[in-house]
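For reference, the structure is listed below as structure tokens.
Note that one protein chain is taken out, while the other chains of the complex remain in position.
We call the chains A, B and C, going by the order they appear; numbering starts again at 1 in every chain.
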Amino acid sequence: MSYIRPNFRHPELPANEKGYTKRHYEGAISTLCAGCGHDSVSGAIIQSCYEMAIEPHRIAKISGIGCSSKTPTYFLGNSHGFNSVHGRMPSVATGANLANRNMIYIGVSGDGDSASIGLGQFAHVARRNLNMLYLVENNGCYGLTKGQDSATADVGSASKKGEPNPYEPIDLCALALQAGASFVARSFSGDKEQLVPLIKAAIAHTGFAFIDVISPCVTFNNTASSTKGYEFARSHIEATGKIDFVPLRKEITADYAPGFSQEITLHDGSVIHLYKQEELDCHDRNGALAAIQDYAGRGQILTGLLYIDPDTRDFHDNQNTTKKPLVDLGQSELCPGNRALKAINASLR
Amino acid sequence: MSYIRPNFRHPELPANEKGYTKRHYEGAISTLCAGCGHDSVSGAIIQSCYEMAIEPHRIAKISGIGCSSKTPTYFLGNSHGFNSVHGRMPSVATGANLANRNMIYIGVSGDGDSASIGLGQFAHVARRNLNMLYLVENNGCYGLTKGQDSATADVGSASKKGEPNPYEPIDLCALALQAGASFVARSFSGDKEQLVPLIKAAIAHTGFAFIDVISPCVTFNNTASSTKGYEFARSHIEATGKIDFVPLRKEITADYAPGFSQEITLHDGSVIHLYKQEELDCHDRNGALAAIQDYAGRGQILTGLLYIDPDTRDFHDNQNTTKKPLVDLGQSELCPGNRALKAINASLR
Amino acid sequence: MKPIKSINDFVIRFANVNGTGSASANNMFVKSVFRMGVPVSPKNIFPSNIQGLPTWYEVRVCEQGYIGSRGGVDIAVCMNPQSMAEDIRAVEAGGYVVYDNSKPMDLRMHRDDITFIGLPLTEICRNEYSDPRQRQLFKNVIYIGALSALLNIEFGVLKDLVGDQFRGKEKLIAPNIHALELGYQYAREKFKCPLGVHLERRDLVGDKILIEGNDALALGAIYGGATVVAWYPITPSTSVVDAFEKYAKRLRIDAGSGDRKFAIAQAEDELAAIGMVIGAGWMGARAFTATSGPGLSLMSEFLGLAYFAEVPAVLFDIQRAGPSTGMPTRTQQSDILSAAYASHGDTRHVLLFPADPAECFDMGATSFDLAEQLQTPIIVLSDLDLGMNDYMSEPLSWNGKKTYRRGKVLGSDQLEKLTERYGRYLDVDDDGICYRTLPGTHPSKGVFFTRGTSRDEYAQYTESGDAYVRNMERLLKKFETAKSYVPAPEFYAAAKSTRDGMIFFGTSTQSCLEALDGLAAEGIHCDGMRLRAFPFNLEVENFIASHDRIFVVEQNRDGQMRKLLIVECEVDPKKLVSMTHYDGMPITARKIVGAVRSAVGGATVTPIRRKKAGEKS
Partner (left out) sequence: MKPIKSINDFVIRFANVNGTGSASANNMFVKSVFRMGVPVSPKNIFPSNIQGLPTWYEVRVCEQGYIGSRGGVDIAVCMNPQSMAEDIRAVEAGGYVVYDNSKPMDLRMHRDDITFIGLPLTEICRNEYSDPRQRQLFKNVIYIGALSALLNIEFGVLKDLVGDQFRGKEKLIAPNIHALELGYQYAREKFKCPLGVHLERRDLVGDKILIEGNDALALGAIYGGATVVAWYPITPSTSVVDAFEKYAKRLRIDAGSGDRKFAIAQAEDELAAIGMVIGAGWMGARAFTATSGPGLSLMSEFLGLAYFAEVPAVLFDIQRAGPSTGMPTRTQQSDILSAAYASHGDTRHVLLFPADPAECFDMGATSFDLAEQLQTPIIVLSDLDLGMNDYMSEPLSWNGKKTYRRGKVLGSDQLEKLTERYGRYLDVDDDGICYRTLPGTHPSKGVFFTRGTSRDEYAQYTESGDAYVRNMERLLKKFETAKSYVPAPEFYAAAKSTRDGMIFFGTSTQSCLEALDGLAAEGIHCDGMRLRAFPFNLEVENFIASHDRIFVVEQNRDGQMRKLLIVECEVDPKKLVSMTHYDGMPITARKIVGAVRSAVGGATVTPIRRKKAGEKS
């Protein structure tokens, strides 16, 4: 494959050392709700790839189905992408990666996509330590189907129906750690400060890199327990029984230093507490698990890089596949030819 | 439903206080390999139900597909059973339980059935804390399809092809703990001493009771390098203590040495006494997780009751379903009738 | 140019932006027409996103009572700058455009063969309201107010509607009525009201109701005694379960304890959902799941189990445009073959095809009778058009004398009396349907083991080819028996006797009936038959036998129902002329008439379809 350097330049925009401006990493205009956390994540991905000066065509974007899974259309418009089926992104990514180990794989999913229908594939792709960035845009609900609780919804949090959710949330970071992921982190959609470096580290990592990004749904994380927010609209919705009114909101941002915790108020007024870890030993799998549960016990969500094993064997290493991508092998390298076949025939008489 | 006491008696065999002899709890002759660990587990189930004097017809047996999933044919021949499809036993059990909360549910599965194709259903049925005994006969391989590695196969253990397995095993107990199971234990098919009391405790428990039973596959899984192999398992199991199930009616504690004991009162009022080392506290979910990883770190398998929360809300509690089983509701209780319908029509004009 | 003049016969199309609160306002318009006694049918055309994309609400007002899509637009209410150009282009010559003239309109959009009616909505709102959200919401209410003047909607009717809508939230009533008046006044002053196209009170809707098919289906399930619901969210089926929950919380709560006489499990996926339904059916509960195409595909392994193990189950498939994710917010009738033959091996499933909400209610209930009588899955094939749009329908009615048919289930007393050995799969009555028992019924009799593997008449596992064949033959016999259990087709005889027929089902019905009238007016007479179920019974075969040429109208690409008729009734394909429509919009009488006209005119190709590539007939 000939990697020709693009010769176009935007005069005004600064180009990275590969000659690409930020615009080369952007995608189509988002059709998500104004202020949706997912759009912030798309921005962070764009910035990360720009700063890392990755040639866009060397990236493959893959997703399932959901608002979150739609986002690959809204970033990296010069990279091939595959919007597959609900909950099955991991298997598509696995096949693609087996076929061409030279590409950089960015998988985007949602909490419904990964913690419900896709839970099995999520755990097994982590276990195989597939070399990819697996990013979940976690809003605790099914956005695209209008706000049902997902398996990551917090106990007691009220869904759009106003009913408290009685079930323990599934912690995807803990699950990834258990399944054998070699890079596990958590962040918040509005915290570019933290998110961008994590994404860059995850892309640089060889092996399965998982980032659980808390990404509020401005439309359906709108609960009856809301203090401020928009009662007027809400009672309108309750009265008409139609969720047809989505006021424009601004994205929620967070900016806080390591070692501190920050209280974040969501659009519905509900509050989450983030704690940005500073000196957690990132090389201790069990320690990371304990830490997560620790902070959860204190009602805090631990963010940052939770675990990394910089030198693991990825799926290809375990398979002993050729360094040359399988897609690049020609017929001469693949077809054993007639001589071998004659020998096989002989052995079958 | 009229529960008529059976009037037949086997003169020679002792009957339990419900008038059933052990034979009433047996099933068809097993077609598994001679010496298969699964048959021992069937025996343990038979003995448990006999000793607990459960009326056989009050039990429902459910399984997926596999040698392990075949076993419900070989025990409790007087109980209804459902051999469903591969990896989907949890959903069938869930529907059955929702329909009739008065039955006792025993689900039997395999490691392929639960850790591969069924991983998602396994995690979610645990999360719902469905009131059932979920027993995995874990042999680290796919017995019925002739010995491929399963997701619980140990790293480095050689499959029937003699190739070392490069992947971290999935620990179903750890997964169950994370998903929110309220009773989690591990045992060994050859150790009735430990297994029978665990099964009885699990049946007595209200909520999701999971037992991971290491059950060697004598045919495909007995390579010396496999930790699920008979010898290896034997020598490597460190029991955390004996368990003795004691129904309220006649409490027997005499034949067990006092001290190092912890008493847990189950929902049905029955009591189990644990003789165990101090450091494992069966009420600490995170502690149990840590302990598992601890022993695993030392190349050992921790057995016994790992965690129990005697006092949880099961799926029905969270759903506020009637105490009377839904299957027992008649048309008069279910059909709102014409008056209500007229009102609804009126509201639609 | 000559403005269209018509009373109680027009199509008005509201163009809005998704998520701006227009739906409830537009719905108020529809209800007001309905309450003025004039037949009305709205179609909601929405995008597969939550906010910001174009959405349309197309309302047909039709004194003759045709409620299928008409096609064409007489009045466009253009509230979405994004789609305005396109929306204006769509208006018929002589039609009207209502738009927001707070900012001057782009002149390139102007047409002089239509009438433009400008309302300064943004401006009015800016003056009236401070809160931007209120500006947004009331904008919609204001144009409804204006329309009441322009189209002669009785203002009192609107006021009552607001009252009903905000009952319990009284403080919202006044501001809404005020907003209506703002629009009403403005239109009154600025324009000659009413327009040539307008409404007049009639008494043509009788005791009919306005309801979405999914709501009716859910109510049917409640009346039919469904107690266990397992599902996974997917458009357009989600509202079935939402409605079930809403109504069950009213109608199925134990007075004393407040406990629920139902259970709803939001499953982790569709495989789990159908698994739960089968588990519940095995235990003896009436259970259902609701899904759409992708879910049906995921359920196919389990459907084969239920067919072979003979476990009752009910599946509501609210069809949408496939294949794959396709157009998730568009309608189609394209899951027919995949539902009829779902799962590997030799399988066949019972299908029901409701055509309107009243029938959704009936079939929603009777599907549980059929599932238990036939001990097999029943798949009810509705679609997005019927499921998510308000249909004018006969009121829902329940025959108080009707009792649930639980099929062949042996209770503990019957088992007690049983002398010979019980065989779960013994064809005692020679109708292919055997007697089942429910777990927990009797301590020593009637126990059996349910499995997806082959077994003998006594439910014992066997690999005997003979036993296997006996069982498979019996399943065929059961399917024969099913023909006498499922609802019969409905017939619409032509005024003149004819050798031409038309077969249709589900949401193609309204447009086909309108088309039959239209064709008759042109002297083209066809007898009509509406399919209501699969397997097809003798009446279906007779109808086909007694006509020379039959048009099969359906909303999919491949003529799936036609294929099913050909192979299941052993019909010569030449007899059945395929007429398909599948662009995701509801089929219209206009298209059907055109297609039949040219077919009768000799052309064998059907102009509904652009090309016939890759298909004969």
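One rule holds in what follows: a residue touches a chain if its C-beta (ideal position, glycine included) is under 8 Å from a C-beta of that chain, and two chains touch if they have at least 3 such contacts.
This is a predicted model, so every value here is computed, not measured.
**Student:** Would you mind listing the shown chains in contact with the chain that isn't displayed?
**Tutor:** A, B, C
**Student:** Among the options C:K2, C:R108 or C:H344, which residue touches the chain absent from this view?
**Tutor:** Checking each option in C:K2, C:R108 or C:H344, the one touching the absent chain turns out to be C:H344.
**Student:** Considering the whole complex, which of C:E63, C:E128 or C:D583 touches the chain not shown?
**Tutor:** Residue touching the chain left out of view: C:D583.
**Student:** Among C:V11, C:A179 or C:A309, which residue is in touch with the absent chain?
**Tutor:** C:A309
**Student:** Given the full complex, what residues of chain B touch the hidden partner chain?
**Tutor:** Counting over the whole complex, chain B touches the hidden chain at residues 31-34, 65, 67, 70, 85-87, 116-117, 119, 142-146, 148-149, 151, 219.
**Student:** List the chain A residues touching the unshown chain?
**Tutor:** Residues of chain A in touch with the missing chain: 1-6, 8, 55-58, 60, 62, 72-73, 77-85, 88, 90-100, 102-103, 120-121, 124, 128, 315-316, 319-323, 326-327, 329, 331, 333-338, 340-341, 344-345, 348-349.
**Student:** Which parts of chain C are in contact with the chain that was left out?
**Tutor:** Residues touching the hidden chain, for chain C, are 47-48, 293-294, 296-298, 300-301, 304-305, 307-309, 321-330, 332, 334-335, 337-338, 341-348, 432, 451-454, 463, 465-466, 468-470, 472-474, 476-480, 556-558, 560, 563, 566-567, 570-574, 582-585, 609-611, 613-617.
The rule is simple: only the chains that are shown with their structure count from here on.
**Student:** With chain centres taken as the means of their Cα atoms, state the distance from chain A to chain B in Å.
**Tutor:** 35
**Student:** Using CA atom averages as chain centres, what separation in Å is found between chain B and chain C?
**Tutor:** 43
**Student:** Provide the list of chain C residues touching at least two other chains, using ranges where the numbers run on.
**Tutor:** Expected reply: 268-269.
**Student:** Going by the contact rule already set, what residues in chain B reach two or more other chains?
**Tutor:** 120, 124, 128
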